[in-house]
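Removed from the display is one protein chain of the complex; every other protein chain stays in position.
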Amino acid sequence: MSDTVREVNGNLVVRLAGEIDLDRAPEVRRLLLDSVKRSLDVLVDLSAVTYIDSSGIASLVEALQWAKRRGTDLCLIAVSPEALRVFELARLDKVFAIHPDMNAALAAGN
Amino acid sequence: MSDTVREVNGNLVVRLAGEIDLDRAPEVRRLLLDSVKRSLDVLVDLSAVTYIDSSGIASLVEALQWAKRRGTDLCLIAVSPEALRVFELARLDKVFAIHPDMNAALAAGN
Amino acid sequence: MSAAALTLPDAEYLVELRFPAQASRMVLVRDVVRSAARLCGFDETATHDIVLAVGEACQNVILHAYEGRGDGPILLDILESPDRMILRVTDFGPAVAPAVLQPRDLGELRPGGLGTYFIQNVMDTTDFGRSPGGVGNVLQMSKKKDPST
Partner (left out) sequence: MSAAALTLPDAEYLVELRFPAQASRMVLVRDVVRSAARLCGFDETATHDIVLAVGEACQNVILHAYEGRGDGPILLDILESPDRMILRVTDFGPAVAPAVLQPRDLGELRPGGLGTYFIQNVMDTTDFGRSPGGVGNVLQMSKKKDPST
């Protein structure tokens, strides 16, 4: 299970996988910030994330802030129950746009 | 996941489940010996056994010996890969009759 | 926050772990906590939350108590009483004032500072203090079992 990035209709879909903790957060942060830098809208697929903690959340918050500064969108798609639980605990489920899948995100203009 | 016993065409199908270790071996032993005592052929379904160790194996060996003494059959069906590994390590895969499923066991005369 | 809260409660040890304070070890530690929480009868959400709390507590030790040096040990005691699961994380770092461990205000959008907030929100009790021997800090957390199970 490794993270992947692919371009779909002029958007970047970043698919994260596995357990995103202190050990893996730096590599996830790098991947997200590099994606945001390409000035496309970014859809972060969290369907294969089985665990995420405060350090993983911090990487996503930082990427969202970078995207806002650049005027691009960053949203979450297909969020696994484990990841959704953590976004809810952090009250970030209202800060991030969250869509059930890629088509819903594209239809919503992401 | 709990163990079950049901009668099929005059045979007893004993379905064991979960991890059969020192903690659970006494209850499994009781179930097997009680089944053998009913003087029917016994088919032990190991498809849901995710772990079995020497104490679980000992219960099965004892039940096989009881069955032999009574002149009934005791065979294993649908043995999970984890359980098969342990029977092979103990070289008991040739001592017990092992069948892929219930129908194969019934066809073989068990 | 009293020292009394940190003395041994009327509970049975499930397991005690000792491991180096390194981020790469946390996958294994979380697996242990996950198994233990299931053994205590917690459902999947509660199990997830307990794993998260222990993960955050160990992450704080790795980053703050040992400042990422990765050489100090972490002790994790997992206990079970009839009505709750108790988890105790001990480090051998310098004394930390409990006030430092206040969770931050979530109003402001910034990365970081969520760990303590998660711990306090998912656990029923959290007590922070010096370890009984006087060397290091102890974070003791507990979660009530679901009475319906």
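The chains carry the letters A, B and C, assigned in the order they are written, with residues numbered from 1 in each.
One rule holds in what follows: a contact is a pair of C-beta atoms (placed from the backbone, for glycine too) under 8 Å apart; a residue touches a chain by one contact, two chains touch by 3 or more.
Since we're looking at a predicted model, the values are computed, not measured.
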| item | value |
| --- | --- |
| Visible chains in contact with the missing one | B, C |
| Contact partner of the left-out chain, one of C:V15, C:V100 or C:V135 | C:V15 |
| Residue ranges of subunit B at the interface with the undisplayed chain | 19, 21-23, 51, 53-55, 57-59, 61-62, 64-65, 82, 85-86, 89-91, 95 |
| Residues of subunit C in contact with the chain not shown | 12-20, 25, 27-29, 31-32, 35-36, 39 |
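By definition in this document, only the chains that are shown with their structure count from here on.
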| item | value |
| --- | --- |
| Pairwise touch network: line, ring, star, complete, or other | other |
| Chain located farthest away, centre of subunit C as origin (C-alpha) | B |
| Centre-of-Cα separation between subunit C and subunit A, whole angstrom | 27 |
| Centre-of-Cα separation between subunit B and subunit A, whole angstrom | 49 |
| Rounded Å distance, subunit B centre to subunit C centre (Cα mean) | 43 |
